[in-house]
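To keep things clear, I will list the structure first and then write my remarks on it.
Note that one protein chain of the assembly has been removed; the remaining protein chains are unaltered in position.
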Amino acid sequence: MIDKTVAGIEEAVAGIHDGATVLMGGFGGAGQPAELIEGLIAQGAKNLTIVNNNAGNGDVGLAALLKARRVRKVICSFPRQADSYVFDALYRAGEVELELVPQGNLAERIRAAGAGIGAFFTPTAYGTPLAEGKETREIDGRHYVLEYPIRADFALIKAFRGDRWGNLVFRKAARNFGPVMAMAARCTIAQVDEIVPLGALDPEIVVTPGIFVHRVVRVASTRAADVAA
Amino acid sequence: MIDKTVAGIEEAVAGIHDGATVLMGGFGGAGQPAELIEGLIAQGAKNLTIVNNNAGNGDVGLAALLKARRVRKVICSFPRQADSYVFDALYRAGEVELELVPQGNLAERIRAAGAGIGAFFTPTAYGTPLAEGKETREIDGRHYVLEYPIRADFALIKAFRGDRWGNLVFRKAARNFGPVMAMAARCTIAQVDEIVPLGALDPEIVVTPGIFVHRVVRVASTRAADVAA
Amino acid sequence: MNRRNRNEIAARVARDIPEGSYVNLGIGLPTLVGNHLPPGLEIFLHSENGILGMGPAPASGAEDPDLINAGKQPVTLLTGGCYFHHADSFAMMRGGHLDICVLGAYQVSATGDLANWSTGEAGAIPAVGGAMDLAAGAKKVFVMMEHLTKAGESKIVERCTYPLTGIGCVKRIYTDLAVIDVTARGLEVIERVDGLSFEELQRLTGARLIPAPEAAAA
Partner (left out) sequence: MNRRNRNEIAARVARDIPEGSYVNLGIGLPTLVGNHLPPGLEIFLHSENGILGMGPAPASGAEDPDLINAGKQPVTLLTGGCYFHHADSFAMMRGGHLDICVLGAYQVSATGDLANWSTGEAGAIPAVGGAMDLAAGAKKVFVMMEHLTKAGESKIVERCTYPLTGIGCVKRIYTDLAVIDVTARGLEVIERVDGLSFEELQRLTGARLIPAPEAAAA
């Protein structure tokens, strides 16, 4: 019997090694695997490359990981926010590297890694500073920039429900980067609000098939009572 | 009020012009928009480029369209089948052009058109006759072939249920090419077993959002009683 | 003159959005446009974080942390709306499926170049989000901005001095003073606010303007 569920956060984040590239789901708070990130902080891996849409908010989650000096490089689309002061200070001090990627290129580069695409020509950022030094090409009268996959060792994502085969469904706009990140990591770790018996997820509505998921851990939801809505 | 549903097949296939590129869903019989294809035959457009996984079976559907000499070119992965005699004869007589595309490249090239990708490097077919004359590149030690999008004027697909905004869900393995084809055509026409009121499709389970669909037509299912299963 | 305030600019943009359009409203000022869409019309709002058919802000107390817009504010979903993942969401944007996007800007050039993500200031931390994807992908890019900076400089310029978001992508500019189309002939003034002459508008604008054939005071 195949059972990808693990008992707790510690087991879920075991083996994340120093120097690993880690995809981190979420857009703002929605879909952010907060407990897995806390687990990663406790686990101690350092010199990490983190791929996330943002670069941390306040003093929790990715910001706390940054504050603990575990992150060598951040790949993201939108680091600067009202409360991104932890990242801001480290960046200004030259203590963390930033690769700024337009959000659509970020999603597509992650998908490319998952789908076996070696590189692709994207219209986004052509003629802008974010395409500087990159290969460009005109195809059918449009200009494109060549972008490469973002492959990762681990993905930490948050889903709504999961089963022991790793099938996942998400909740509303918390889906965001989860499904593409799950495809792109050698080891995808999903925290879910609820683990359901095999077969409880309608085969028509599974968003992330279990083939993309390696560990599933239940984390009691901190959301309001509408969570099951 | 936006209502993409149309009353019948004739209205659904109206405007498909001579010389159009038409994506046709289906893998074998599953997901094949049989009634739309019949409608296209009756409608009369000719000199078409048809993109489908196969090249017709027996004397119906795509085979009938071929037999009526409406097809200039077929782009597909698997033309040769036990009962593909209509295509076989036309091909041998030099009366239809064939572009043979590995099935994964076919799906990915269609998706690329829908996603605005100008071209992509694929590992499939490297070193084979199907990559002859194509640009290749070694990236991170692997060999890739450059492939271009397949853009279309129309897509004819079959879904299970749809609503007036064009949201679609599919049924089992009849999903196959439908969702990617819907993304890649200027005008996507979906035949559905059932038109449901707006809101009847759970927002979490919509497979093809209405933005990709332009016309929806109900066709009474010819499947067995298990259709609602 | 009768300078338009932010809500009036938003209302003016909303008038140009036909029923059935698929529309992305950028974060910041463009979000206001949502408040001015005629309630009877079905217009499909897209949010880059995976929502189509986005509705207005929820009633206080009914916020759902899993249902936010690109600016991370709580929103709702209309009946008939749906959710999808980020790659699918950006496929909609980059694949040319959105009819209109409305973006803020630091500068727009005479040829429709857009600068809206970075002032290029030394030491500033850059952030781009989905702006470049929208600029590259939407069928029509509308810009909504104040005509002048706080320092009184024109944000419409012959050539952008700020880092670009996209080249030649802007179709129409809505400001507190005018509505201007970017055309092959140049910047055509479609509308001026009451009491503002073409000459005065030209004087306030850092690029050459031309009257549109149908130009008229609003």
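Chains here go by letter, A, B and C, matching the order in which they are written, and residues are numbered from 1 within each.
The working rule: a contact is a pair of C-beta atoms (placed from the backbone, for glycine too) under 8 Å apart; a residue touches a chain by one contact, two chains touch by 3 or more.
Fair warning: this is a prediction, and the values are worked out from it, not measured in the lab.
Put simply, the missing chain touches A, B once the whole complex is considered. When the whole complex is considered, the residue among A:Ala113, A:Ala131, A:Ala190 or A:Val219 that touches the unshown chain is A:Ala113. Within the whole complex, the absent chain has one touching residue among B:Ala107, B:Leu146 or B:Ile189, and that is B:Ala107. Of the residues in chain A, those that touch the hidden partner chain are 1-2, 111, 113-117, 163-165, 167, 183, 198-199, 201, 203-204, 206, 209-212.
Where chain B meets the omitted chain, the residues involved are 27-31, 77-81, 84, 87-88, 91-92, 98, 100-105, 107-108, 110-111, 122-130, 143, 170-180, 207, 223-224, 226, 229.
Keep this in mind: only the chains that are shown with their structure count from here on.
For the criterion of most C-beta pairs in contact, the winning chain pair is A-C. Each chain gets one centre point, the mean of its Cα atoms, and the points for chain B and chain C are 35 Å apart. Residue positions of chain B touching 2 or more other chains, listed in rising order: 115-117, 203-204. The residues of chain C that reach two or more other chains are 77, 83-84, 87, 90, 93-94, 136-137, listed in rising order.
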